[in-house]
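Other chains of the complex are left out, but the ones given are in their true place.
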Amino acid sequence: MATPTAQQINGALRGFDVLYGLELLDWSDTEARARVPVREELKQPAGLLHGGVYAAVAESLASLATALAVAAEGSTALGLSNSTSFLRPITEGVVHAYATRLHGGRTTWVWDVRFCDDADRLCAVTRMTIAVRPLRGEPARAPVA
Amino acid sequence: MATPTAQQINGALRGFDVLYGLELLDWSDTEARARVPVREELKQPAGLLHGGVYAAVAESLASLATALAVAAEGSTALGLSNSTSFLRPITEGVVHAYATRLHGGRTTWVWDVRFCDDADRLCAVTRMTIAVRPLRGEPARAPVA
C-alpha cells in the first residue's frame, strides 16, 4: 500500500481539524509540519490566537504521524497527554507548527511541537504523549488508557 | 459595577469559543462551570471528541474566571500553560467542565478542570496556569510572559 500524500491526508481531514483549518504540510515517522491561518474565529476575547488552537494542532500532528507509522503493524494512536506552554501571543498571519519525535516506544510515543509566527519567533511549545494500542473491533468506545 | 451574569457572558463570547460552542453555566473567583455539546465538527478522525476541545474549554474557563476576578484591580489574565490528560473518550452527548481554583497568587493563578460525560464519568483533567498581569495600552502585542 502506498504512503498517502499530504494532499490526500488534507483531503481526508474532517471534524475539528477542518473546523479550525489545519493544513498538513509533510510528515514522517519522526517529523511533521503543519500550519493554520489565523482568523477572527480562532481568537480569544483579547484578540490573541486561542490557546486551544495550539493544543489542537499539536494533538493532531502527533496523533496523525504516530497513527500513520503504526498502522502497518495493526496498531492505533491515542492522545494520553498534551502539555502546552504559551510564550508569545499571535494575533495575525499564520501559525507554523513543527513536530519532532523524542521517543518512539512500543507503547508510548513522545513528541515536541514548536509553534512560530510569520517572523519565525517561538510562540508556544507542546509536549504530546501518544499511546500506541492494538486496533480492536470497537476502539472508539473503549477507555483510552 | 454589577457582576455580569452567565447569560451576559455567553452573549459576549466570540471567536473560538463561539466556533466550538462553549456554554458558560456559572463562575466565581474559585469555581466555574461550562458545557459543550458534542457534534461531528468537534471530533478527530476516529470519531472521538478532539483533545483540543478539552484544552480550549479549560483555557477559556480558567482565563475567564481569573480575568473577571482581577479586572477590578486593573489586571488582566493570560494563559501560561495548559496540561491536559485524556482518560476516557467521549463520542456523543455533552462534555461537562468543572474548574476549581487551586491557587490565587499575586502573579499566578492555578486551576484544575475536570471533564465528565453525561454518565458523570471522568474523561479528562487539565491543570491550567494563568498569569495575572497589569493591564497596559497594547497588551495584545506584548509577550505573554
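To keep things simple, chains are lettered A and B as they appear, and every chain counts its residues starting from 1.
Convention: a residue touches a chain if its C-beta (ideal position, glycine included) is under 8 Å from a C-beta of that chain, and two chains touch if they have at least 3 such contacts.
None of these values were measured; they are calculated from a predicted model.
Every protein chain here is a copy of the same sequence, 2 of them drawn, and the whole complex in this file adds up to 4 copies.
Here is the rule we go by: only the chains that are shown with their structure count from here on.
Centre-to-centre, using mean CA coordinates, chain A is 20 Å away from chain B.
Against chain B, the residues of chain A that register as touching in their complex are 12-20, 40-48, 50-53, 55-57, 59-60, 63-64, 76, 78-89, 91, 139-145.
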